[in-house]
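One structure, pasted below without further comment.
Here the complex is missing a single protein chain, while all its other protein chains stay put.
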Amino acid sequence: MRDDTALWDAPRNPATPISLGPARLTPVHLTRQTLVSGPNVLQQTDLPLVDWPGAAPSDAYAAILRRDRLLLVNAPETPDGWNDTTQQATSDVTDAYTVFDLTGDALPLLGRGAEITPDIPSRSTARQLFGLGVFLYRMEDAKTYRLHVPRAHAEALVTHFEKAASHG
Amino acid sequence: MTLRLPTGGLIDRSKPLTFTFDGKPHTGYAGDTIASALLASGTRILGRSFKYHRPRGLWGAWVDEPNAIMNVTLDGHEFPNCLATTTYLQGGMAARAVNTWPSARFDMKAGLDLFHRWFAAGFYYKTFMWPDWHLFEPLIRRMAGLGAVSPDHLDTYTSDQTHDRCDTLVIGGGPAGLAAAEAAAQSGQDTLLIDDHAQLGGTAHQLPQIDATPTADWIAQRQSAIEAAGGRILTHTTAFGIYDHGLVGLAQNGPFGTAPRLIRLRAARIILATGAIDRPLTFANNDRPGIMAVAAAAEYLARYATLPGRQIALLANTPQADTLAAQLTQAGAQVTHVDPAQSPLSARGGKRLKALQAGDRTHPADTILASGGLTPLVHLWRHAGGSLAWCDRRNAFLPGTPPDNMTATGAANGSFETDEALEHARATGQNTPAKRPDPKHHITPHWPAPGSKGRQWIDFQHDVTLKDVELAARENYTSVEHLKRYTTLGMASDQGKTSNMPGLAAMAAIQGRPIPEVGTTTFRPPFVPVPIEMYHGAHTKQLWNPLKRLALEPQHRAAGAALGEYGGWLRPGWYGKGDPVQQAQTEALMARQTAAIFDASPLGKIEVMGPEAEAFVNFIYYNTIATLKPGKIRYGFMLTEGGAVFDDGVIARLDANRFVISCSSSHVDSVRTHLEAWRQDGNDPDRIFIHDTTQHWATLTVTGPRARAILDTLDLDTDDFPHMSLRETSWQDTPLRLARVSFTGDTSFELSIRASKAPALWSALLDAAKPLDAGPIGVEALSILRAEKGFLMIGKDTDGETMPHDLGFTAPRQKKSTPFVGDRSLHTDKANAPDRKQLVGLTVPAGAPPLPTGAHVVTDDEIPRSLGYVTSSYLSPTLGRPIALALLENGTDRMGDTITAWHLGETRQATVTAPCALDPEGARLDA
Amino acid sequence: MTRYSAFTLFREGLRGHKGWSKAWRSPEPKPEYDAIVIGGGGHGLATAYYLAKNHKITNVAVLEKGWLGGGNTGRNTTVIRSNYFYPESAALYDFGVKLYEGLSRDLNYNIMFSQRGMIVTAHSEHDMEMAARQTNAMRLNGVDAELLDRDQVLKRIPLANTRPDCRHPIHGGVLQPRAGTGRHDAVAWGLARAADSRGVDIIQNCEVQGFITEAGRCVGVETSLGPIRAGVIGAATAGHSSVIAQMAGLQLPITSYALQAFVSEPLKPVMDTVWLAPPFATYFSQSDKGGLVIGGGLDRVPSYGQRGNLPMQETVLAGLAEMVPALAKVKLLRHWAGIVDVTPDSSPIIGPSGLDGLYLNCGWGTGGFKSIPVGGWLLAHLMATGRHDPLSQPFDLTRFPTGRLIDEGAASGIAH
Partner (left out) sequence: MQIFTCPFCGPRDEREFHFAAEAGKTRPDTTRQIDPETWATYLHAQRNDKGRTREVWMHLPCSELFLMERDSVTMEVFSTHPLRKEPQ
């Protein structure tokens, strides 16, 4: 029975922005994140679809995750579960993903985590970064990169970014 | 005696740097390598050979140097096996030649050379067998090895790793590379030019002018033009390998003592302009200090303003040698040109060279510059799958059929003349097909002559001589790979850059075959040795397989939790600073006497939804799930298709088309993948949807006789809520999923709430628990509690062969009528065998300590046979005695038997029982 | 054939090594042999050697498509061990170790089996429990094993990472003292020389392209040098077993993967034993020449390309740097890959192929080198007698329909 507490840094304050040299990682509070899946879900949504590199508006939108799945951001609340009429499965996952905006000189940092470029578009925003599963896309300003990371891996992702930034 | 010229070169004479070599102080300049500074100072012996400890000087000026290998210490940190020719000098360096004592100049092991006749290739395969290799091995191990590695580790020695891409990558910044990169960039391609030196230019520095422009200006113009056209340039950067799908590995070196950056580069097109190296001539005593490659001498002169010596015998017939002769003469050296066709050739002198003997003529010399012709550096070409073609006129292997998207140009392509190389390079840069120019000069072959006299070196570092190649041929090690492996030719740290061609040629001559028929060995990455740290990067410490972190970790820390790794999560093992074993006992006892709060958040919450969700989970689970009513929970197993238990846990039905799978904490990712694979393969993916919502939730378990009292303080509706039920309710206006399941055997409630609300729920539960003398428990206590009940933990109390009927769950195997994953595998001979290992409990005689986990249960035969093993073992604080679980062959038929437990040769007695040691009737569940 | 000894070496040293005979001949293939072994790697050569030695069958050809020992025999990390859990595996591999223990003198060729031990470290409480289970299993199976605590491990591996920030600190480990390393090429060459001296024809650059069957029985092979008939045929073609099986119209439970290996620049001795650290997915030893010999897991993509790729290189070498931070500054000299046969239970396949007259020795996964003598011994027995030795019986192909897999991975609790 080994006490490993000292091996792991205490989790940082989830609201504090993190300076990464020429870039900055700012935690984002979203009102709601909703997983919606269904055979026609990409055609059914009224929200703007966001892919990679994408251009997400500041209010509500739908990030594409799969051919049959969206992550709705700040969409109106809908009941969880299967809806036979719309043929959609819905789950509230607001607390499942920690969200950050990466601003400044972002691409060199992202390039340490994955072979990635805005020049190669992708229909999905889901990918691996530093070996961690994330959703990644750009906001409308084309300069801000938004990341959703599974909450339990948020510390690891931030630590990876800090390590990457330490190399300049 | 200094060999440094008063002017010229790329060194900065305003910045003298002091360093030591083998303890002796030396001075060089910024821009020097260790090798060039030592050469300039007149130091002739920079190392010793691996086997015979022969004195060795510089052969090369860059990556092809086989001899000058040093351990270099800077700022108190020692780095092993640094190549003196590629290590740029820094003030304060202390360099020591490896594998020598006390110094390269006076080496105690030099006497080994006297016994060389018994150290021929492969001698060790023929002796040291009697009485045993072990008798001889320790001495040989001590003799072998290059540098010693120091046990320290520098925290700042950490590599950066990144990805990059470009349209056109040009490897090599010599004349051809510069011209190609300029043409590529100017034709609009996103171009990256890399060169492994500090400065661009390559062999251009050896030329007074190019295109009628002074060389320095010409290089600067190319550089500006490339950058002006948007191209990028990286110096100090080596392409060390080309991998599948055209990925290029680049190592970008920083100052000495820092780890190189790894750049994984994707290029649409690669232009190879890596140049060529000189190959040695094979003659008697050709390994003597003072015998240097023509190309190396040209580099030392051009870059470092250093003569290779004063009295020079030039043994070469290449046009490059003529140019060099003129330059050396002009710089004040005395140069004698000797035709390598004369024979026999031999070097005379020992540590200091005296003369070159050519036929019956003696040419006094302190230095011999030799070249048997140029060999293009085609390593990367071969990594990428390009073929090689033998060229009789150049006497060299040239790039043949190209790999995808790669073109060679310049000397790497066999164009050893700058003018013709530039033309080809420009066309290549523009992506215009260009024919390889015909060579102006025909190189007369000067290959090793089998049967000739004297010790003639093929591989300098590894001390492989022509006689060794002849011996290998005599013993039929004639395949090129056998030759290499038997003699170790080409396997030194220079990877055969100097030795492979003479070795091949020697074998060809011995066998009377043409060189291309003998073939080449495989060109294996890395092109030059690269530090292991380069591959390491950020994958260290916490970032080596980072754990998942709980939403409530700050609360656990505040409560004094000892955190540890459990199933991929960082979780409280116990609370408080006391003895951990005692702490777990205390917590478990508290849970049995009053109540306990446990953070069960990592338990999976995978939702399966859709019109075919029911049929799907029924197929995925061993147990029948179709009959589960909404609001109800069932315990069950998922199997592999091979029938082994893959996961256990509960599944709840929320409504007709919605299930929640609560798989074990460590299996969430693998269960999700398992479900997705079956969903899309064999089922209708438009009618089944799987959402992993695990991390949206935090789950707190309240368990124990006073659990209900704690729950009552939350004011939740728990009426008519029997064991194995689930209810969606709310707390403080937040949805809360309340489940009655128990992993302890006591009344238990699982409360799941969105993670951001978990701290409030945690506080409320702890506040309610405190007056009852209840409180939080960690994973260690829970492990005891579940073991008391005989509840298994997957992977601990099961192994990869365990099937559900080994765990007492037999009904679906016999009765379930619909297909399920793994069904047919439950009826193989093995599955039906009478000797299967089944889960049982074990009790020990009163007063005996717990059985060791990992002890085996054995037969009482003279040579005991294993019947199984103890999988879990604890002292039960509730029962006041040890308890244990075991997988035991035919265990269910052995209930009540006394068995023998065996641990490291010691035996103990125990009695077989049912797994459940506490409350088998289940009275505590609703207490 | 010149016998190897200190005396002959001394004598030959004096006369310029002119008296050494060929280690093996390069014969032309005869039209027919009593037995043909496909594959001139360690297993194939050992099969031929034991056919001659144990069964006095010397009219034997070994057919090798390239140069002998050029497959996995010359591409591995040379570990020899028998630290197995199940009795069937332990019996097989420990007999293999025993054969290795006498092999140098048996072959009159120093294969440098160096029993400097192997440690598999444990890095948690749970690991230690599994280590105890493993140690007890080995000892009950008659294999030497010691359960080490942390201090005992660190005594044997002084450079191991003891920093407080080590992600997986060492708790202890399992030591097999008799495990160690050998010189891989020497095993192939020694077997080839010994087989050749007993009359076996070793035919290099001879590729088998098909089987000749008559009345449902395999009676020979089509090769790049023409047809060759044989009374019985054995295949020991690790990495390409499925290719040979396809020629015989069979499918095997095998997937081919690249397994990479790495060697560093030679260093003065720093590591005396073989060390595998499971959570870092890396193992290494130090060769007599001084190089660190490093290995790890399989590449992730099924492959017949005998080369490695960066993702697994990064994993394995990063693992090494975590295990021993001081070695991060050591330079990697070269890396390469072999193609290994991966079976569902990671145990070998030895037995009849399904085509009468053709026997298989394949599926050794990452552990073929250590089993060269025993693999050859058992295939020779099958070819000579048509029956299994009791050691090879459990490894017959029939274990798949009966479900009697011998899955060492399963012993460590993994269901797959």
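Annotations
Lettered A, B and C in written order, each chain numbered from 1.
Keep in mind that, in the parts below, a residue touches a chain if its C-beta (ideal position, glycine included) is under 8 Å from a C-beta of that chain, and two chains touch if they have at least 3 such contacts.
Computed from a predicted structure; not experimentally measured.
Across the whole complex, the hidden chain's contacts among the shown chains comprise A, B, C. The chain that is not drawn here is touched, among residues B:222, B:264, B:757 or B:805, by B:264. Of the listed residues B:681, B:835 or B:921, the one in contact with the hidden chain in the full complex is B:681. From the options C:303, C:353 or C:371, the residue with contact to the unseen chain in the full assembly is C:303.
For the chain left out of this panel, the touching residue among A:39, A:81, A:104 or A:118 is A:39.
Considering B:828, B:853, B:872 or B:913, the position touching the chain not shown turns out to be B:828 (whole complex). Across the interface with the omitted chain, chain A contributes residues 39-40, 65-67, 69, 114-115, 120-124, 126-128, 131, 133. Listed by residue number, the positions of chain C touching the unshown chain are 240, 242-243, 246, 251-256, 300-305, 309-311, 344, 400-403. Within the entire complex, the positions of chain B that touch the omitted partner chain are 243-245, 247, 264, 266, 385, 641-642, 673, 676-677, 680-682, 685, 817-819, 823-825, 828-829.
Rule of thumb we're sticking to: only the chains that are shown with their structure count from here on.
One simple way to say how far apart two chains are is to compare their mean CA positions; for chain A and chain C this gives 47 Å. Annotation: 29 Å between the Cα-based centres of chain A and chain B.
Among the residues of chain C, those in touch with two or more other chains are 124, 165, 167. Of all residues in chain A, those touching 2 or more other chains are 1-2, 7, listed in ascending order. Those residues of chain B that touch chain A in the complex are listed here as 160-165, 261, 264, 266, 538, 541-543, 546-551, 553-554, 557, 561-565, 569-570, 573-574, 580-581, 584, 607, 609-611, 613, 654-655, 657-658, 685-686, 689, 691, 693-697, 754-756, 780. Within the complex formed with chain A, the chain C residues making contact are 124-125, 164-165, 167, 169, 171. Contacts from chain A toward chain C in the complex involve residues 1-2, 6-7.
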